[in-house]
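Single-structure report; data block below.
What follows is chain A.
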Amino acid sequence: MEGRYGAQVALCYQCKRCTAGCPVADAMDIRPHQVVRLLQLGNTERVLESSAIWTCVGCYLCAARCPQGVPVTDLMYSLKGIAMKRGMMPKQATVPAFLRAFSGTVERYGRLHELPMLAGFYLSTDLREALKHRAMGLQLFRQGRLHILGERHRGGKAVRAMLRKARSRKGSP
Partner candidate 1 sequence: MSYAFYPGCALSASALPYGMSFREVARALGMDIPELEDWNCCGATCFQTLDEVSAISLSGRNLALTERSGSQELVTPCSGCFAALEKANQHLAHDSLLRTQAAAALSEAGLSYGGSVRVRHLLDVMVKDVGLDAIKEKVTQPLTGLKVACYYGCLLTRPHAIARDAHPEYPVSMDRLMAVLGAEALDWSYKTQCCGASLALARPDMVTRLTTRILDNAREVGADVVVAACPLCQTNLDAYQGEHAVNGSQENKTIPIVYFTELMGLAFGLSPRALGFDKHFRDPAPALRSHSLVI
Partner candidate 2 sequence: MSTNGFEPQIVAFCCHYCASAAADLAGSMRLRYPPNILVIKLMCTGRIDLLHILRAFEGGVDGVMVAGCLEGNCHFISGNTQAKRRVQYAKQVLESIGVGGERLEMFNLSSSEGPRFAKIATEMTERIRNLGPSPVSRQKKEVVK
């Protein structure tokens, strides 16, 4: 964190513009400017424990408008990643579950296939949630917009090898 974004984090002067523009700030336990402040004060733990990083929808409004060019969105992404690597889960664990389901599917198939991804996601969270959305699923299916099995992707294997390598670099788990 300090390494990649530290210099930019230092520039923050707590103008709160990030928070003022954030479409989901009201749902955050600590808000974007507070995230940056805590990082400035060296209190990364509190940020990692927060639900805020999981609430961020990644819209880049904060970063785009930050007068000091603090890459708040990218911080949020990295913080989520760090938290997941450390196994720190938010109370509502749906976001990490989604990320895992998504990446799992991509690693398997090289592309994202919605049905396996959905299955992976709801299986690891709450199947009842899936039921709530069954009408949507059904309609998609009827309209030919949801495939039981995606087309095979030739490059799947190469992608897997590549991702293995990418993760094996020094310093990453």
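How were these picked? Simply put, all candidates are chains of the complex that A comes from, given by their letters.
We take it that a residue touches a chain if its C-beta (ideal position, glycine included) is under 8 Å from a C-beta of that chain, and two chains touch if they have at least 3 such contacts; residues count from 1.
Small disclaimer: the values here were computed from a predicted structure and weren't measured.
A.B. asks: Identify which of the numbered candidates 1 or 2 touches chain A in this complex.
C.D. replies: Candidate touching chain A in this assembly: 1.
A.B. asks: What part of chain A is in contact with candidate 1 in the complex they form?
C.D. replies: Residues in contact with candidate 1: 23-24, 27, 55, 57-61, 63-64, 71, 73-74, 77-78, 80-81, 84, 92, 94-95, 97-99, 102-103, 106, 110-114, 118, 121, 133, 135-136, 139-140, 143-147, 150-151, 153-156, 158-159, 161-167, 169, 172.
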